[in-house]
Every structure is written in C-alpha cells, then in structure tokens.
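Below is one structure, written out as structure tokens; comments come after it.
Of the protein chains in this complex, one is absent; all others appear in place.
Note that the chains are named A, B and C in the order they appear, and that numbering of residues resets to 1 at the start of each chain.
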C-alpha cells in the first residue's frame, strides 16, 4: 500500500468526510494535505462559511505539522498550558480547535485532513470520518486509482 | 436562473480541466473560485509542482478579480504597458501569465478556473477546457441550482 | 575577546543541543541566532515536527529579542499578566513557551538558541544544553574569533 497521499487517496478522504458532513447536516470545507503539509485536495460544500476556506486548510496543515489532532493541540494551548501562544507561530496557520486529524499508515503520519463548517466537535467527526477512510482503505484507494476518473494515477508514465 | 458556482458545478469544471490535462500529459493543479473570488474546489494531480498549488488558486482569483483571462492580463502587465506593476497589488495574488480563465453564464462572469503545471499556453488550454464545461453544461448547473440550495449534497451521484 | 556567534560557535551549540535531544529521545529542530537575532545555523532532526521548523527559529529570535528565556517570557504573557498579547507583535515571531535560551559571554547576551520538538520543558533542556556549550566553550570560540575573520572557513576541520 502506498505511503503517500496521492490525489486518488485524497479524494477518497474528501468523499468520506463529505458524506459524514452531509449526514449530520453541516456544510463544510474539507482539505487534505500530504506528508509535506502541502495541499492535495479541497472542497467547499454549498453554504459553507467563507471563513472556513482558510480554516479547513490550516487545520489540515496543523495536524500534519504537529502529528496530532487539533483537538489534542487545543488542550495544550489554553492559557496556563504548555503551548499557550502557539497560534502566533507558523505565520498564523496553527489552529487550536478541533477539526484537524492526521492521516496514518501503519501508525506513521503521512498527511492530514481538516474540516471546518460546524462546531469543533462536528468538524472533528467529519475529519475523522475522512481519515478513517484512508487508514482502512488500501483496497478502496487502489481500486479507485484504476477507475477512469483517476486514470493519470494508474498510468503515471503518461504524465510528464 | 441562478448564476452560482455550486460545488457540483465546480467539480464538473475540475473534471473537464483534469481530463484535458491528462490528455496533454501535464500534471496540474486546478482551482475553481466563485463570484466572490473565493475557492470552491481544488485538486493537485500527482507529480504536479508544489509551486503550482498557490499559482492555480491565484490564477483563478486573478481571472475573477479582473474578469479576464490571465493571458490577456499578461499583455497589459509587461514593462511599458498600462498595468506594469499590478503584481504588487492584492497581496501578491495577481498572476500575469496564462492559465486563468473566467467562468461565464450568458456573458456574465460568475467565477473562474485556474490551472498551473505546464507551460502557460498549456495551462490556458486546461483552464479553458474547464470553463467550457461549465458554459456548455447549463443544463446540469441550472437544474441543480433550481433545486434546494444544497441539492447536490443530497445527490452526490449526480455530478461527475 | 570577540563576542560573536560565528558559524563555528553556532555549530558547537547545535551539536550540544542535538546530543541532549538524542539522549532524551526528542527529535528536535534547533536554531541559533547571533546578536542581530539573525539565523546562523539550523537543523531538523529526522522525525521532528514540521511545525517546529518555524518555532525553533522563533524561539531563538524571541530569546535574543528580549534577552531572556522564552520560559521566563511565558510567565509574563499569560492572561492578566503584564505582557499578555505580546505574541501579536514582531510579525508573529514571539514565542511564549519554553525552549528559547540566550547565549551569553561574561553575562552579555550575544545570541540565542531555540529548540522545538518535545514538551516545552524538554525543549528548554535541549536549548540550555546548547547555550551551555557556548558559555563554557570560550577557548575554542575565542581562538577562532581572534584569527582572521573567516578563519573557520579556511580550517573547517577545527570545529566539532
């Protein structure tokens, strides 16, 4: 199984997160980053907040930057806690409320997903649904990359 | 008729642009913005340049910000030309080479698509393929926007 | 005696800090700045957080900018304390948790070291180990700074 967040894999993560967001009725922005914390895929569901465009991406960035959920980071960043003030770092891209979840393979963080659009606990659920799809989804990812929509993934020799 | 770039519409644009990128063998980043120049959907194809993540989004922003292709803007922004220096504006988000194309309905710009990954002329082709899918795809878009605001959320199978 | 953080001196600081980080098993980013608060040397140990790249540098900056440890600054920057809000200054480069330690010669701050990768108390230990190497390492540093300005360049074998 690939240890990279390919576009096919990122789309599977987005699809699973989006499905959960629809289920709980929370129009969300959903972003997926790879191991370098660089964006791979993003969607803004209709009626999601404009302010969430940035936050979803920054939650994904933060989860990969510190290899933990932003929910965990939230606890450590309260006044008096060890990481209070961390929001100022990394050019303001650190988000300290729930909705960012690492994507792992065999326990190794290889990317992350960020969701924004509802309450932090809802965003966390949405992001977790996305991350779970990846972690459990070697099969799905492989199959999906053989499908027409991801043809360039199945035929890497074609591109460039 | 609603004139909005819904997520369903943006995904149709991305799919068409991506298909063209695959056809000409150029791994690309593709971004779609709405009438507010705000991001709706983004994908980075495998092996696309990391530097294109930003540029694809900024091309889409630029095309909507000035309601023209970035190819047209390029001409006006050379040394000695009327808009030389415009790149310093809008917090560095103005791109002055080809690859950004407005998305129109009945001649009215309602969003834009940006592509980055190849030569500017290739990027322009990719973005145009995306924009064309929207302009010609009125049926799908009209129906979807006539239905309850987030109909595409309830019927994810409809698009692509 | 010259009171400058040469590259040779910075590398000695990094080496000592890194040795301590290895000893306590914390993959860290380590940064050293000079009297102008400008970066001299930086390393990211394998598996250190990506988010620490920025924080280690900003901790070093902060320690030199205010001539105190970021641990001390943390106390003064809590809600209700005199420097609450200082994180907004200096373009977001002020870090208010432990891990930044000034480098001194004869009680005068001439630079700083920042470490990031573990808990703030661990980062403080790592940075202190680095700073201590400098303070105690006067011999090497003095000799090197007494020689022609870029002597360490001509004799790379001398240091570390």
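We take it that a contact is a pair of C-beta atoms (placed from the backbone, for glycine too) under 8 Å apart; a residue touches a chain by one contact, two chains touch by 3 or more.
Keep in mind that this is a model prediction, so the values were computed, not measured.
Contact with the chain not shown here comes from a single listed residue; of C:53, C:113 or C:129, that residue is C:53.
One chain of the complex is left out; on subunit A, the residues touching it are 34-38. By the touch rule set out above, subunit B reaches the unshown chain at residues 49-51, 54-55, 58, 74, 77-79, 87-88, 92-98, 119-121. Interface residues of subunit C with the unshown chain, by the touch rule above, are 6-8, 10-11, 15, 18, 21-22, 25-27, 36, 38-47, 50, 53, 149-150, 152-154, 156, 160.
We take it that only the chains that are shown with their structure count from here on.
If you draw each protein chain as a dot and join the dots that touch, you get a simple line with two loose ends. Among the chains, the centre nearest to the mean of all shown protein C-alpha atoms is found for A.
Distance between chain centres (mean CA atoms), subunit A to subunit C: 33 Å. Here the spacing of subunit A and subunit B, counted between their Cα centres, is 23 Å.
The mean-CA centres of subunit B and subunit C are about 45 angstrom from one another, to the nearest whole unit. Counting partners per residue, subunit B has no residue that reaches two or more other chains.
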